[in-house]
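Excluded from the complex is one protein chain; the other protein chains are retained at their positions.
Letters A, B and C mark the chains as written, and numbering starts fresh at 1 in each.
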Amino acid sequence: MSGLPQIYTAHVFVRLKPGVNDPQGATVADGLRDLGFDGIRDVRVGKIVDVELVAPDAATARDRLQSMCEQLLTNPVIEEYELELIEPQPLKLSDTAW
Amino acid sequence: MSGLPQIYTAHVFVRLKPGVNDPQGATVADGLRDLGFDGIRDVRVGKIVDVELVAPDAATARDRLQSMCEQLLTNPVIEEYELELIEPQPLKLSDTAW
Amino acid sequence: MTAPTDRAVPDDATLREVALTRDEYHLAFDLLDRAPNAVELGIIGGMWSEHCGYKHSRPLLRRFPGTGPRVLIGPGQENAGAVDIGDGLAIVMKVESHNHPSAVEPFQGAATGVGGILRDIFTMGARPIAILDSLRFGSLDDARSRFLANGVVGGIAWYGNCVGVPTVGGEIQVAPCYAGNPLVNAMCAGLIRHEDLTSAAASGPGNPLILVGTDTGRDGIHGATFASVEDPEASHRGVVQVGNPFMEKLLLEACLEALTTGGVAGLQDLGATGLTSATIEAAERGGCGVTIDVARVSRRADRMTPYEVMLSESQERMLVVAHAGREDEVRAVFTKWGLHSDVIGHVADGHDVRVTEGSVNVAQLPVSMLVDAPTYEFPVERPAYLDDVQRLNVDELPEPVDLSGTLLTMLASPNIASRRGVYRQYDHMVGTHTIGPPGGDAAVMRIKGTDRAVALCTDGNARHCYLDPFHGGAMAVAEAARNVSCTGATPLAITNCLNFGSPEDPAVYYQLARAIDGMTAACEALGTPVVSGNVSLYNESSDQAIWPTPVVGMLGLLERADASCGIGFGAEGEIVGLLGDATPALDGSEYLAVVHGQVAGAPTIDLDAELAVQALVRDLIEARLLVSAHDCSDGGLAVAVAESAFAGGIGVDLELDSRQERDDVALFGEAPSRIAISATAAHWAAVEDRAAAAGVAVHKLGRVGGDRLRIGPIDVALDEAHRAWDQGLNTALAGRQPSG
Partner (left out) sequence: MRAAVIVFPGSNCDTDTHHALSHVMGVPTDLVWHATPSLDGYDLVVLPGGFSYGDYLRTGAMAAQARVMRAVREAADRGVPVLGICNGFQILLEAGLLPGAMLPNACVEFRCEWVHVRVETRRTPFTEATDVGRVLRMPIAHGEGNYVADHETLDALHDNDQVVWRYSDAAGRRTAGANPNGSVGDIAGICNARGNVVGLMPHPERCSETALGGTDGRLLWESVLARVAA
């Protein structure tokens, strides 16, 4: 049984799949080398999507986040993701924005 | 004294400073709501820069990464970052890309 | 003013925060006959800031000619000027600066600058059809300047491309004086039917005020006052705003659609000082008062104070004045476009702006006092530096032995090299109006549904203004008009942005006053009134003020779009000539700066000669006698014909004017009022006849053909020269040494 709704914060780390080439990463690597940084072997650029959501419990929050990732936040053709769910803060009565 | 150079992997997590407007995040939040997801309070989008570099030791690697962040990877006017340095793998003789 | 001593005056820090002087505080006190509270102080400071109040420039701006038969809306009346282009259509146009924000965060600073100028255009009900960007940076040898330049270009591209308004022209110039204070001026032109022109007036007491677009956050509070104090980098990092071109696109479409409902009485964008100037200026135009309840403004941040809500510069917001009773209909359009709207107040009887938070009064001020900022006029005294810099002894300059090599150096220099690397980052075709793309003298935009086209360009040579503010100001207008004329279009009107240092410095004040006089003289001579503009002062960093940099945005009209002329040579055998016989000189030339490292001399212009040469080139184009026409400006004749050769992909073989003693002066010397043309051999006699009839000199220089550039002593392969020119700016922006 679930208690009062709580605010969950999640970090979704989205990265290009290993084999997919990364033009942005390559450009950043070149930029770093131009600035004189030695020893740069590889740079890859990904995305973080930080989501704050209200859910009755952690399992529901995680389920919803997983669906979000699959439906919108990532493109499985080229991307993979990790989901990190943070311990909730209790919802205060003043938090009515949702 | 530093030993043989090693390969360090670092994750740089770059986010807009709190309070800086994130239109992309706001649009993604609306997109998720349109898809029927309830309870979305906030979405913010940041970026990950994964850097693989060769350095003589962890302290040097961290120093260089910090300069990279300040000089190129982030814009301190609107962004903040966290740097995560991963334990190195020893450099193999076949690794000559650098 | 002698200040009463018994009055409690806020401390210096507070006054600095709201950018008011002690005297201005006393003036405000006297006008109110009481002490303004904190919110009122913020409102007064914002409205009296240089940015909104034009404290130092308003008296000078009155010198501009602002009327003419084609002027529908002149300067100072609305958010932008409007010019009749026939067929019941008008072009709405304005240029605006975003210099200070761009110095701090170039990408977002430039992006939000584009956003701001677009809103000034669609506030008038016009659909934006073209953006131009006029940019100045420090030397690209410096990494910081490269960072700024690349960021600014990226930001303009991002915003304009996303909104879907083509960026079709502009300028990039580099000079060391801009190192700490780059200039980012954006111009926009919009198209509208006369009867659809919309005023930004809040009239009709009882009419609701609706705020639409982005929720209000703490963005850019003090942005306007920030643009009025020196050295922005020093302290104001918190004011950076992030643009949202997607929101802007929705706002643009929704506003234009809302206007078609007939339920909108007025439309005003939110720019500097946000709600404060938007509501107050609208009230002034409507001759009414306004009442605003800040509690009804949707926020993005918690616990914002009334002060913050009134002064927030959150981007992508508009104020809609609806006809009472029709607000639901108007709001439905915004809802359709996915935009949030709030009724935040109403037009009121009387002449006060009243701000409440719920039922609590937080500010009440007379509109008249706010829109009438105190103005300052100083004596105009010629600064001593002019005598030093105007001295130029050409005989002391060694003439280069290898003038072919000099041409390659000139072509690769960042002020002359091709801008293709920049404008290919801009969507310059969206809208399918662009029939004269970037790369020519002026952009040419067809007007669908008519035979007409308009030509647009921006110009302003700050080195000339620095050496002689009057002539430099005049030359900026003349060059812009010449560029437009070279497409065949008749110059109609200008908009302008005056980028100067601190007006409190007498030398800068002189530059400002004299540049305005020079621009005025040229506008009068050429018949191109000033319909709008913007003033950006305090452009200085710790070490120096910028050169005086007036930027002129010119509008020209082509009655027949299909008669427009380009800069490229056409085919083998064409005759190349030079219209106009102004004597080229090294004063203030690019050659003098690049090759001899000097900024010196006294450039001048003869406005009668200018008028005649422009009239002639338009006449020749209209008679379809020319294959190409290209303004001779930076780099002189040699660079102009090289560019025509590149554009045509064909070489040229020319002789130099034998009247010049020095080849370098004949090749690279600059003078206004000269245009390089080409015409088929069959047409050449007619060209000469018309020139003679017009009393304008035309010199036949040689012929188009081959794969080399042969210009007097110069002889280089076309493709080698093309490479130098094509790669020069890219190489500089990338921070690489030119190869070879």
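Just so it is clear, a contact is a pair of C-beta atoms (placed from the backbone, for glycine too) under 8 Å apart; a residue touches a chain by one contact, two chains touch by 3 or more.
Owing to the predicted nature of the structure, the values given are computational and were not obtained by experimental measurement.
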**Request:** Give the labels of the shown chains that the missing chain contacts, considering the complete complex.
**Result:** A, B, C
**Request:** Could you tell me which of A:9, A:24 or A:67 touches the chain that is not displayed?
**Result:** A:24
**Complete:** Of C:218, C:428 or C:482, the residue touching the omitted chain is C:428
**Contacts of chain C with the absent chain, listed as residue ranges** = 154, 157-158, 161-164, 244-247, 249-250, 337-338, 423-432, 434-435, 437, 446, 448, 561-562
**Fill in**
Absent-chain interface residues of chain A come out as 19-24, 26-27, 49, 71-73, 75, 77-78
**Fill in**
Touching the unshown chain, chain B contributes residues 23-24, 27-28, 31, 34-35, 45
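Assume only the chains that are shown with their structure count from here on.
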**Message:** Starting at chain B, how many touching-chain steps does it take at least to reach chain C?
**Reply:** 1
**Message:** Measuring centre to centre with CA averages, how many angstrom lie between chain A and chain C?
**Reply:** 41
**Request:** Return the distance between the CA-based centres of chain A and chain B, expressed in whole Å.
**Result:** 12
**Asked** Counting only residues that touch at least 2 other chains, which ones in chain B make the list?
**Response** none
**Prompt:** Touching two or more other chains, which residues of chain C qualify?
**Reply:** none
**Prompt:** Which residues, counting only chain B, touch chain C once they are in their complex?
**Reply:** 16, 19-23, 26-27, 30, 75, 77-78
**Complete:** Residue set of chain A touching chain B in the complex reads 5, 7, 13-15, 25, 28, 31-32, 35, 37-55, 64, 67-68, 71-73, 97-98
**Message:** Under the definition above, what is the set of chain C residues touching chain B in their complex?
**Reply:** 104-105, 107-108, 214, 217-219, 237, 240-244, 246-247, 300-301, 314-315, 338
